[in-house]
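One chain of protein is taken out of this complex; the other chains stay put.
Think of it as A, B and C in the order they're written, each chain with its own count starting at 1.
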């Protein structure tokens, strides 16, 4: 798919041929994402704070450089995939950051999941340098990243959306335009908050039903044909034995770690606090996953909340 | 549909022809349910504590008698539809209750939504008199009752299920066998608890997203294609303007009142307390709807929790 | 202290001399309470469902009989101390219960902690037999029971309060008249709910302060001279090392078990549900202690909630 930017202001950025794409952050997610750019014929200029993270991508054909600033010298489209807000600040505005060397008209796409307020800050800083910043966090895990099946939620000026989409479709199956800068993050955070609430709710409900004498498969079936239905009940049921191919069928290995869910709920809480928005269930969900992290569930899939709540007294 | 009981023990109850069916409780729900029995050719012997509630049904052809005991003298299949646990206790075990005059082998079906522990008590009391008690609470409101589109969740001995099903299919579109006595109530309570959690979660999430700059229709669309999807987001969205034909499109008129949801969550809380089951989100959902009842939302649809949470400071 | 009943209606009950007092329920609490009646010169007629529980008291001089009914035949003042509502119902209204043989004018004092609605039921049943029922739950544990240092919160007709007080002062240091039947339970439940909230709040606050770099002793001192002060911060601090002589100084041994607190919060929840009273923090406190019971904290002092919340990630 070859979308073309409608925005004349960034006309210096070459779109016609596959010019190099910069990539900062080669972790579990970033590395397969960058590979999918290579597979689609884009030269990749990459860097990471951990040099060893770059080796595999280098062998696959990417050019590895020393700093985000250097990436910015060599590419006018750059994707970043980093663990948290402070990393994003450092990579963009730090002493060796992208904005130190960014060329006018460069398209900056941040796929990290961070506070939308930080996305807005970065967008303002980028604009001062004549560059364009968009937030494009993903849903889907390492498996989806490998298979280019991620979903991207994109925030930023609409004129640049098609330019971003050209690259994002190499790495994902769905690309959704959400609105102004920060709304990609907002959509991601909102979805994961509701997911967290639905999962804990499903775990409580299944546990209560089992205690009251209901067969778990039957209960799931009843919920799924009724108004209790949700993604956690019909697609990712947390009770072992109800579904196959989900973490609950595999001792809560794989999937989406409790610690990652707690991080996303922390972002939801922070944005809610800053906007004075009440989120009573979202807050409590945050606290529950936070306690679970302290009680040995940090690296289990977040559906292990069923196990956390279930255990019988005396056991 | 003419199901036949497999159980020899209740052979005295005549199933071949349409012998009279008793009905106790002719409120908003019971009255249309009894009418649907009449429509299906069953003679109905009915009673209610409020004589005026009986008039309409009497005009439609039912025989009205003075007490549940009298109903029990004249019918060997009886359906009860009452507001709460104490009413059920009174109608079954009170001085003029069904069990005072019940015939051996009578099939007793209680469609009230009550504590499953009370259902079990009634079943034991009925068994002492040689009768069979089943719980069969409904989902669906007055509209569904009128159109015979209710869903029945049935608990009780499996041998009697088909006998119950014969009558319930006259009044509902779905009849689900859930297991031993009380499991019908359990299924109902579990579904409504998860529904309540999903609704508040959806309201919080939509509100947060809107505050963060997302268009509500777009946010609903994103949630519904993602892991945040639930019945409250895709079928009964609480945000005015997102969907048509739901209470949020009509100032939260109609639908399922907050006070009724609070009642069902009270039952969920009581069964959870009695079985020592933790339900942190279910408990908080209960408290939120309880506060709403005190703040003027008692008779609005329960999706008005969006309105309760949304209002801006200073307004 | 020799209080005299003002009520003429129960004049058949002999008060002048120390006539026998009945006692039903000789568990960890009941046994030392009954002993304190013996120490004060009252003959005691006692029973318990577990005969072995009676041995020690028998050796101390009590007459042991076979059933509550038999106690009622031999004493016109009876104290009951039982684990929960169903036990109280059985002991009063069961086939061998007190009310089967109770004499007119008998004073019945129930020191169990139960649902005040059950207390009211028992009072009505007693009144039908011409007896007087009062609820008088205690605060203070086994140690206070041994040393006759319990606090009794008493509900019932005011005319009988002094008759009750005569006996209760043998077993406790404080006897407080609360109002009509059930208000003793209400006071007990209310106190323990606020205690539970204060304890979890103190644990959260101390944990947060420590994480933020505050010395726990200093933080406790600051709270205790400020508006954060509460019994849990100044008398029973949950952080090891802050105070001596409290369970937190002894690995949370002794004290008031988490499972008992969860039971009392269950009662608070049930009375709140039944009276449609919102208790958001009380509900959440209930859920937290309930989860703790499932995670190995059932028999530790309830101040171990600090330990439950504290554990570091990765441990």
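The rule we apply is simple: a contact is a pair of C-beta atoms (placed from the backbone, for glycine too) under 8 Å apart; a residue touches a chain by one contact, two chains touch by 3 or more.
Quick caveat: nothing in here was measured; it's all calculated off a predicted structure.
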Q.
Can you tell me which of C:37, C:54, C:197 or C:246 touches the chain that was removed from the display?
A. C:197
Q: Can you work out which residue in C:28, C:60 or C:277 touches the chain that's missing from view?
A: C:277
Q. Where does chain C touch the missing chain, residue by residue?
A. 116, 139, 151, 153, 174, 176, 178-180, 182-183, 186-187, 189-195, 197-198, 200-202, 204-209, 211-215, 218-219, 222-223, 225-233, 235-236, 268, 271-272, 275-282, 284-285, 288, 309, 313
Q | Touching residues (missing chain, whole complex) on chain B | A | 259, 284, 291, 293-295, 298, 308-315
Q) Taking the full complex into account, what residues of chain A touch the chain not shown? A) 262, 266, 269-270, 273-274, 276-280, 283-284, 286-288, 290-291, 293-294
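One rule holds for everything that comes next: only the chains that are shown with their structure count from here on.
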Q: Would you identify the chain whose Cα-based centre sits farthest away from the centre of chain B?
A: A
Q.
Shared numbers divided by all numbers used: is that above or below half for chain B and chain C, i.e. same or different?
A. same
Q: Can you tell me which residues of chain A touch two or more of the remaining chains?
A: 284, 309, 313
